[in-house]
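The other protein chains are all here in position, but one chain of the complex has been omitted.
Chains: A and B, in written order; residue numbering restarts at 1 for each.
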Amino acid sequence: MLDPHFQYVEPQSLEEAVDLLGRFGGEAVVLGGGTMMVPEMTSDARRPRVAIGIRRLDLSTISQENDEVIIGAGVSYTALIASELIARQVPLLHDMARQITGGVQIRNQGTLIGSAAFANPTSDAPTCLVALGARIRLAGPQGQRSVPAAEFFLGAFETARRPDEMLTAVSVPITKDQPVWAAYRKLKHAEGSWPIVTAACLITGRRHARVAMGAATRRPIVASGEVDGGGPETFVRLLTEQMQECWEDPLADGAYRRFAAPTLVARTIAAAMELRR
Amino acid sequence: MSNAKQRQESWIGRSVARLDAEKFVTGNIEYAADSAVEDLHHIAVLRSPHARALIRKIDLDACRAIPGVIAAVSGRDVAAITNQTPSRMPRDRFPGPIDIRCLAVDRVQFEGQGVAAVVARTSEIARRALDKIVVDYEVQTPVLSGEEALEPGAPILLPDWQSNVLMRDHFKQGDPDSAFKACAYVVSGEVVAAASTSAPIETRCYTAIWDRRASRLTINGTFQMPHPSRWSIAEALGLRESQVRVVAPHAGGAFGLKMVGHPEEVLTALLAKLTGKPVRFAESRAECFMARSREQVHRFEIGADADGRVIVYRNRFVADVGAIGAGGGWAMGLVTAAVSTTVYDIPHCEIEGTLAITNKAPWQGIRGYGKETGNLVIERAIDMLAKKMGRDPAELRRINLVSKDQLPRRIPSGMLVDSGDYHAALDRLLELFDYDGWRRRQAKSDSECRIGIGIAFELTPEGGSFAGSLPNGFETTTVRVEPSGEVIVTTSVTSPGGGIETGIAQVVADILGIAPSSIVVRQGDTDACPFGGGNASSRGMMFGGGAAALAARDVRTKLDLCAAVLLQTVPENIVWRDGCAERRDGPGAGIALREVASAIYTQGFTVASGVEMPLEATRSFRPKNVRHTPDQFGRTTSYPSFPYAVHGAAIELDTGTAQVRVLDYAAIHDCGVVVNPALVEGQFKGAIAMGIGAALWEELVYDDDGRLVTDCIKRYLLPRSRDIPALRTGSLCTPSPFHPMGMKGAGETGVGGAYAAISNAVADALRDLAPSRTMIPASPPRLARILCDA
Partner (left out) sequence: MTITVKVRVNGSEHQFECGSGRLLIDAIRDELGLPGARAGCRTGDCGACTVVRDGELIKSCLTFAAAVDGCEITTIEGSHSRAMEALRQAFIEHHAFQCGFCTSGMLLVAEDFLKRAPQPTPREIRDALAGNICRCTGYDNIVEAIATAARRLMDGDIK
């Protein structure tokens, strides 16, 4: 907002939005709920020329297309919690959305995709999207594409989004005939804290588990395999082996994350297994 | 309850609703940032990114050229046209020369110190203009801890000083060295407390207007102490006090943070005068986090005989008070020392506190004002002693408490503790908390999630007035009855939210026989209110209410004289009930207050001829039990009253994650006679929440260059509703023999007890892993290190 020519625009169509991105590229930010981006602008940490609001782009739907659930960029956490489709087919996101920090206001305003785009390593969304094996859909002047979540999150606040692209949706693969059990857990020092370690566990077809861990590293890490073989310990080992370089912030250093991660991961897996019983 | 009975009941001790309660719940209370001012301009302050540096040059040309910018000043510009900002403590108390300015002149003392300021049409333009200011710093290596500052060879941070020692206090009682030799048990340890801050939800804000024709400045803002701030601003600007009006509307919490002495008080006033425009400084949340306190390291030893009677306590500590500001927040370090030996009967004692100047922001007043830390350390010491002896910590405390009959009693620092029944409070607490029940639950708790239990007392001296400083030990209240019978009270005390205005109305209502809700209480305007300190040291009710009682009685005497004539009796036979004067001895109708008032104003030569006008009284209250002349031990005492509390906390330590959850909390407090129990309980609970926060989560963190990294609420963790359990509280009352109404003051009690009880509970959960060096807050990373080192 420090830019004297700053504009907030609400394009009426995706074409219009893409055109704006083509023109302004890295000088534009795209706002879903703005819960993380707006304070950056308020504090002058970011000084874009244009903020593009997606309110009028009709991206707030949750739908099923064949073997995927599509969640639009404008879908809030409240909408995720209320969605029967999500509760049934993507319970991990239901669990995650209920635990969003900041009260009902943030659940109403914040969006899953906005969190993914911002890519704060301690946010809930990146861990869950990687656990789900979701694909991130992007649109830009050069066309539309989708990127697997694990390849989308490149580092802290760093994604595969090009400066002239915006996220339009995520697609989550679902296993139609197989039941799924999911648990999302996070460690916070206190209610208002950023997560220090996050873990998402998905159990499908009774035996196969996919476990992602976040907030302890700069990008989520994931391990998958048979859940009943070695039990949670196997996954804990597979994940902690990937924790060479931890994410650190004023709330906790790497040593603490290394200390606490095994417990959190084990408990998350146990929670999912408990649902399965 | 019938109406007649209600009329006869005293208003003292009743939990009446807040005055203006409707306004609070409809968003209609006016705070400092709400004042709508035409042509308002905005101040932005350029703050040093370096903790220690010389300022070679500041270039404001490009900044001044920005459209919308009407003024830009550097520290040198300001120093040329102002006097020093006076220090709240007398200048001669400092071991070297001080020169306190609202902007740094030649050198930067801490990161975030203001070096220049801009005034512009909008706050966006003002912030943008800061980017155009060019400062040539010569960066120096900062001194970032008290220990470092005291090391031989450390750079001396203030020009023409001999060391970085701001102040030292050292006192003894008895013969500690010999006493230690005679002990059966001696425990030593350390307490390392991190910096923490008040963080009220409303940050600071000042709006100033210079009226050229009247040659007068009006400044509206977050002032806990309007009169001292008026004095400070007038001195700095070279104005007469009569040329300055300070107005403090409702505040959104203060907790010591909004006391006199902030550089922006003077800066805003100056910029209003310079530009001739209304100007506002609105502190950002990040700026608010600069206010720091409590960072100190204590090394203690405590010794007891074979029966567990504590014989000796020694504590040496170093407080990192940062740079010297005008507010005098550093004095809290002295209070930390003075509060020992709190509630315990310890014959031998030695306390030595050193206040060290460093390159960090100056200490700002915080709730507890140093008492919380003094209590924390002795409570840790007692717990560690209990552990070494294999004694129950509650019982060890019990046998060492000063008994009720020993009070009033002098403690080693020279303070005379007024009254208290610590044994009764402990009994009540153990029952309310269900101490035995928690110990049983603890015995059954598993090893992964361990229950920890902590007990702690706190002694919270209140009503502090330091010799030679403003505010000092008095407050003033005026009670006036208007011709219509309306009662208006103006008082020198302010209320940052605790409801003192309601308590004062109750005091006056009780004497005049009217309802508190019919009284108008005016505060916070130096043009309208009598002189006083404002809000500090929980003195609002004690002093402001004490003054209100004196003034109300004077007015009552006048009213009685006239009412007696009207009712054909003598003044001694007049009682006031429900706004009417009646004859105590007999039937017959009464006379309404408005009739008596009207008679006094209009019939001064007949029925009211005995009444000396005006129908108002202004009285100050000065406490007893303050002694600024040294006693035979050379000590002075600044605090007249001694509320106290005892707390019990049950926590759960998850050894898998090193996280702490507060399971249960109970506390008993005694602040003497209480005017409005609900308001006092509310203060107590809020203070407990702050103490829990400071013990577990709240920590200001600086990087290796002395830059604050916890400058937002996502990093400085304030307790939320899910973080704290229901707080179960109770009270008892031992009136203060030194206060005419028996009051001791409320507002800070709660912080120290929680700070200590939680810390003790965590150590209890750590069991044999609890280190002798307690680090506060007990954050998960710290606890994880302890658990790992096992």
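We take it that a residue touches a chain if its C-beta (ideal position, glycine included) is under 8 Å from a C-beta of that chain, and two chains touch if they have at least 3 such contacts.
Every value quoted in this text rests on a predicted model; they were computed, and no experiment measured them.
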Candidates B:376, B:493, B:521 or B:688 - the one touching the absent chain: B:688
Touch with the omitted chain, as defined above, among B:146, B:200 or B:579: B:200
For chain B, residues in touch with the removed chain: 15, 17-18, 21-22, 24-31, 33-34, 36, 122, 124, 198-203, 250-253, 255, 284-285, 496-499, 678-679, 682-683, 685-690, 712-714, 718-722, 724, 726-727
Those residues of chain A which, in the complete complex, touch the missing chain: 1, 5-8, 10, 31, 33-35, 38-39, 41-43, 51, 53, 55, 78, 101-106, 108-109, 191-192
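The rule is short, and it goes like this: only the chains that are shown with their structure count from here on.
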Distance between the centres, which are taken as Cα means, of chain B and chain A, whole angstrom: 43
Contact footprint of chain A on chain B as seen in their complex: 124, 127-128, 131, 284, 286, 654, 656-659, 696-697, 701, 709-710, 713-715, 717-723, 779-781, 784-785, 787-788
Parts of chain A lying in touch with chain B, wherever the complex brings them together: 1-2, 4, 43-44, 187, 189-194, 196, 249-253, 255-256, 259-260, 263-264, 267
